[in-house]
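Of the protein chains in this complex, one is absent; all others appear in place.
Think of it as A, B and C in the order they're written, each chain with its own count starting at 1.
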Amino acid sequence: MASTQSERRIKIGVLGASGYTGAETLRLAARHPNIEIAALTADRRAGEPIASVFPHLGGLDLPTLTKLDAVAWDTLEAVFCCLPHATTQEVVAGLPAHLKVIDLSADFRLRDTATYAEWYGHEHLAPHLQDSAVYGLTEWARDALADTRLAACPGCYPTGALLPLLPLLRDGLIDPDDIIIDSKSGVTGAGRAPKEAMLFGEVSEGVNAYGIAHHRHTPEMEQELSVAADAPIKISFTPHLLPMNRGILSTIYVKMANGGGSTELRQSLLKAYADAPFVRVVPQGQAPATRHVRGSNHCLIGVFDDRVAGRALVISAIDNLVKGSSGQAIQNFNLMFGLPETAGLEQEPLFP
Amino acid sequence: MASTQSERRIKIGVLGASGYTGAETLRLAARHPNIEIAALTADRRAGEPIASVFPHLGGLDLPTLTKLDAVAWDTLEAVFCCLPHATTQEVVAGLPAHLKVIDLSADFRLRDTATYAEWYGHEHLAPHLQDSAVYGLTEWARDALADTRLAACPGCYPTGALLPLLPLLRDGLIDPDDIIIDSKSGVTGAGRAPKEAMLFGEVSEGVNAYGIAHHRHTPEMEQELSVAADAPIKISFTPHLLPMNRGILSTIYVKMANGGGSTELRQSLLKAYADAPFVRVVPQGQAPATRHVRGSNHCLIGVFDDRVAGRALVISAIDNLVKGSSGQAIQNFNLMFGLPETAGLEQEPLFP
Amino acid sequence: MASTQSERRIKIGVLGASGYTGAETLRLAARHPNIEIAALTADRRAGEPIASVFPHLGGLDLPTLTKLDAVAWDTLEAVFCCLPHATTQEVVAGLPAHLKVIDLSADFRLRDTATYAEWYGHEHLAPHLQDSAVYGLTEWARDALADTRLAACPGCYPTGALLPLLPLLRDGLIDPDDIIIDSKSGVTGAGRAPKEAMLFGEVSEGVNAYGIAHHRHTPEMEQELSVAADAPIKISFTPHLLPMNRGILSTIYVKMANGGGSTELRQSLLKAYADAPFVRVVPQGQAPATRHVRGSNHCLIGVFDDRVAGRALVISAIDNLVKGSSGQAIQNFNLMFGLPETAGLEQEPLFP
Partner (left out) sequence: MASTQSERRIKIGVLGASGYTGAETLRLAARHPNIEIAALTADRRAGEPIASVFPHLGGLDLPTLTKLDAVAWDTLEAVFCCLPHATTQEVVAGLPAHLKVIDLSADFRLRDTATYAEWYGHEHLAPHLQDSAVYGLTEWARDALADTRLAACPGCYPTGALLPLLPLLRDGLIDPDDIIIDSKSGVTGAGRAPKEAMLFGEVSEGVNAYGIAHHRHTPEMEQELSVAADAPIKISFTPHLLPMNRGILSTIYVKMANGGGSTELRQSLLKAYADAPFVRVVPQGQAPATRHVRGSNHCLIGVFDDRVAGRALVISAIDNLVKGSSGQAIQNFNLMFGLPETAGLEQEPLFP
């Protein structure tokens, strides 16, 4: 990395800066050595300083929030899209071609636009862009990211499920027809829009499953798992809402494909992520915990033999707002601009 | 129920009254129309009033805590044993024969004393009593409870898993060789003894699995499931610790035995619990939540088709300290003394 | 209490049953020996069963929710108004005269309608009813409640502050010009309407003051404190929002009026509440905690000498939804109908 490159400042815009992924992108981008935050949008809060939307960022010298159409696109090199699902396709389609786009929404994650229409309930609004979009699970798309203009950052649940499963499927170690993913998530994945179900009084001191058998992150997972297995895969995926802000723990139940056990699974994972700065296979016997990744871009993975013969468990922990969203977006940005993968992401987890 | 019976006051003792199950037993027993709390023990807190151990019970007129050997057993008719696992067998063996015993520990739950020794790491200390012990999952042991002197109340996880699974196995609806139980629990199941892992700072804002493939509630579940299936069963069971005080949600992944789906499962459950005052199958499409049973003896069960053909989910929610422990103990006490099953247990859940 | 009276069932309606105070009133009323819940209203949820609004009450046999104008008023004897502030005056003004009204809103709490207009921003809409309304801080209004048709139940903060302060002012023990009330509340006091500030992600893991120097519960407190002191009183009152569902802790800083200290304060409180079933002065040296009153109608009060000479602290703990709202409403209902004060309120606190 030449000194000139390491000192380069890339002007970015954050579109949809008033939600949680917006806030988290700002938190990370503000301290990124190669980023200058030059534009912030939030249609309903246009005209306000970021401090009135996010008092915790009030000490930063950031641009005032504007409407989308007030951005001087030609001054920017890249945009992070933190807009709601289903609004991003049109926005991205309208952006000047010189801009690199890191999209945190679901709008460009599904390669098959028919599948998109089926799960999201409307036609894809920018199908001509879909082909050039790279599904940005960083560790599995480094080369493609270096070449793309448009990174579709994975959903939080897919990130936590795919990182442990892709190597195992690729290496043929597990039965592709018997994968059960039981995920436990904090509330921030649901965003900042006021909904009764997300009130403190409704969430605290309790747990429930939701989106059973029809959560929209399912096709994303199946898309990538099918590539790794080289065969169509259907999974059983059940998300749960927990009384915590951040974190996704995915407990994944698998059947061994041809003998073997946790030792073989561990080997596969260690090899797959030997050079991955943010993915760590925890020591044998340790169980990953979301509190050990809070605020960081880390993904922890643990592997266990089940007591039922031929079965094993793989457990992963991520912070849904970092590796599951804004952190992975920064990581993808780094690769898209030829920066070190870890730039701006080197904070340790915050515990307790 | 004759008026004389409904007005009867049965003198009870609570052994081990300074832990969470002790406190919960007191909360319920204090308002039970047929109970008089006549003795309380807590070896390390002997001599203290309950108010110094549990200030929330300070308004009750309760006996002072004593050591176990200071109890006047002949004045009592029944004891609730809230003692730690592995200490109860000897205590119960030493009790006078006229006392009915409701044991909340694990000490008499496993019918096979060799299995007990294997999982608990020491020989059973009262094998002569084991045969007469009734595994007190109330809804499945009403007749036996009416006749027994010794009720072994199920563990909290087994209660949450067995209530939904037993009817389905008995009715031959699900594959007995493919049962995965993913349980999420609040902290009170771990008791009140100070441990680093249970500090607020270690538990809040996070989730982790524990006891993976070797939790001690496993053999209990397998014992009862095997009876229902009339064949030996091995399960995959994984408990998780959540940042909440009370509640266990069990997400259970099953494979249909011979076609059918959630409709058949629902029918089986509705029929099995038509007369059970505390077990409720929730309306189709609703997901049970632990916050909807908090403080009550209720068990909620929901059933869902999986999107993987031939698979289904059964989800149950209980309060681990009530139906999973002290409430079920009271429910068993009621049956052992010919009282209405619901006596003292009619409180609605506390939400939020 | 004659047997006929103790078996009497009074038909009530709950107006505004879809909020938290509605739910809590239902929880208590459903198990009240003298209440039959005969009507439930919730304009926006009319036509739905209570189970779809509050699944935790799904096991009860309750009327379907209706609009206000669908209630058959002549079949009822009393209504609990759990409607939002500022909508209740008109509703109550329109009710038939035979109905007793227990109002949980702020609409009839201020005897001076000009003060009401000043703090609530609009003219009082039923001034002719205000004179007959009794400010229902039960322990201080037993006789008046027995005679009234309209009980205005105190706010949650005033309940927690007035119970400890009224005796001390009446007995002339503290300086009426130097009262500082620092209150800490759970979220349910803010109701169930979706607001960004009440999302789990905004509330958990943090604390802040709000409504500083202008919270609407201030004039209520000053009204009652002034009566007790027989002189106009201005207080410093600051509420804080805490990451918990229930509970208000009020830390009250006072100056002794003429020597003395915590001993005299304690005597005054013990005497004032000697016959109050729900108010308890905790043992010397113990600090009241909200978790010790959760789910109960209790108020705990502790008294401490400050290390600054001539100063003392009085600390109270209540559950804002019970003694601070629905429980006190039931307590007032009991007095209005000549029932035992504790009827339906005898549950012990839920801890943990």
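By definition in this document, a residue touches a chain if its C-beta (ideal position, glycine included) is under 8 Å from a C-beta of that chain, and two chains touch if they have at least 3 such contacts.
Small disclaimer: the values here were computed from a predicted structure and weren't measured.
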| item | value |
| --- | --- |
| Per the touch definition above, residue among B:192, B:234, B:255 or B:307 touching the missing chain | B:192 |
| Chain not shown: contacting residue from C:116, C:304 or C:337 | C:304 |
| Interface with the undisplayed chain - residues on chain B | 20, 187-188, 192-196, 198-205, 243-245 |
| Contacts of chain A with the absent chain, listed as residue ranges | 20, 23, 26-27, 30-31, 51, 54-60, 187-188, 204-205, 245-246, 280, 282-283, 286, 289, 291-296, 298, 300, 346-352 |
| Interface with the unshown chain - residue positions in chain C | 180, 182, 184, 186, 201-202, 204-210, 212-214, 218, 234-236, 238, 240, 242-247, 249, 251, 253, 287-292, 294, 304-308, 311, 313, 315, 317, 352 |
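Just so it is clear, only the chains that are shown with their structure count from here on.
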| item | value |
| --- | --- |
| Same-residue or different-residue interface between chain A and chain C, half as cut-off | same |
| Computed distance of Cα centres, chain B from chain A, in Å | 40 |
| Rounded Å distance, chain B centre to chain C centre (Cα mean) | 36 |
| Separation of mean Cα positions, chain C and chain A [Å, integer] | 46 |
| Contacts with 2+ other chains: residues of chain C | 20, 187-188, 204-205, 245 |
